[in-house]
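Structure provided below as structure tokens; questions to follow.
Every protein chain but one is kept in place in this view of the complex.
What follows is chain A.
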Amino acid sequence: MTPGRLHRLHRPGSTPVHALPAHTKLVAVFGFVVVVVSTPREAVWAFGLYALLLAGVAALARVPAGFLLRRMAIEIPFVTFALLLPFLATGERVEILGMSLSEPGLWGAWNILAKATLGVAASVLLAATTEIRDLLLGLQRLRLPPLLVQIASFMIRYVDVVAGELHRMRIARESRGFQARGPRAWKALAHTAGALFIRSYERGERVHLAMLSRGYSGTMPVLDRVTANRTQWARAVALPAAALPFCLLGWAL
């Protein structure tokens, strides 16, 4: 990761999706993921409809398909695992293309692929349409422990700084002819990690002292309290609410 990547997750915009308060969007995405995960895997059509719903949200938020697909590449490791399942799993075997595959394994692979892909797409849409700071305020609004939110906000604030230090250390190493080849390089890399820890920790101490000198008493003041009115809640909850009937139908059929 190059420094600054955290800020490229967000696509600024002024669409209805961008305008919704962060905590309503968090509730909506979580509700949607829960509905998707609890849908029976045999209801293949339902997952197609979920994908259409997400595509609708993406179109409404003007998130281009290329951006969405590039960001979704994160799930490739699970895709490989899911592709192994038909060979590993037990149960009835079916012949496909001359290979003996387990039928429950095929269903399991489909299950993971479909649900993981939808979950990843929903998260990517959330991150693309919500500013990180708003997301953290939204989490606080949803009664996440304030200390946890504070830790997360400090992490977000400084992760690019720390990653930048790591980046500069790599340049310094390489400008001295260092090449990481095999376990022999581990010692130098571990020293990098150790130095990075010390720098991060000392920076944390300095940040704390700077905060103390500005009157920090252990809690952060909430400057802008975001509230959501009924219309905004209704718009946000529309996504999981639209998905729920498909899930129920999937169980009923």
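Here, a contact is a pair of C-beta atoms (placed from the backbone, for glycine too) under 8 Å apart; a residue touches a chain by one contact, two chains touch by 3 or more; residues count from 1.
Keep in mind that, in the parts below, contacts and distances are computed from a predicted model.
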Chain excluded from display, named as in UniProt, from "Cell shape-determining protein MreC", "ABC-type transport system substrate-binding protein", "Imelysin family protein" or "Energy-coupling factor ABC transporter permease": "Energy-coupling factor ABC transporter permease"
For the chain left off this view, which of A:P64, A:P145 or A:P245 is in contact with it? A:P145
Which one touches the absent chain: A:L52, A:M155, A:V222 or A:A238? A:M155
Which of A:A19, A:V37, A:A172 or A:L253 contacts the chain that the document leaves out: A:V37
Can you work out which residue in A:L20, A:A43, A:A58 or A:L135 touches the chain that's missing from view? A:L135
Quickly run down the residues of chain A that touch the omitted chain. 1, 6, 9, 29-30, 33-34, 36-38, 41, 71-72, 74-75, 77-78, 85, 87-93, 100, 102, 104-105, 107-109, 111-116, 118-124, 126-127, 132, 135, 145, 147-148, 150-159, 161-163, 165-166, 180-183, 185-187, 189-198, 200-201, 203-205, 207-208, 211, 217-218, 220
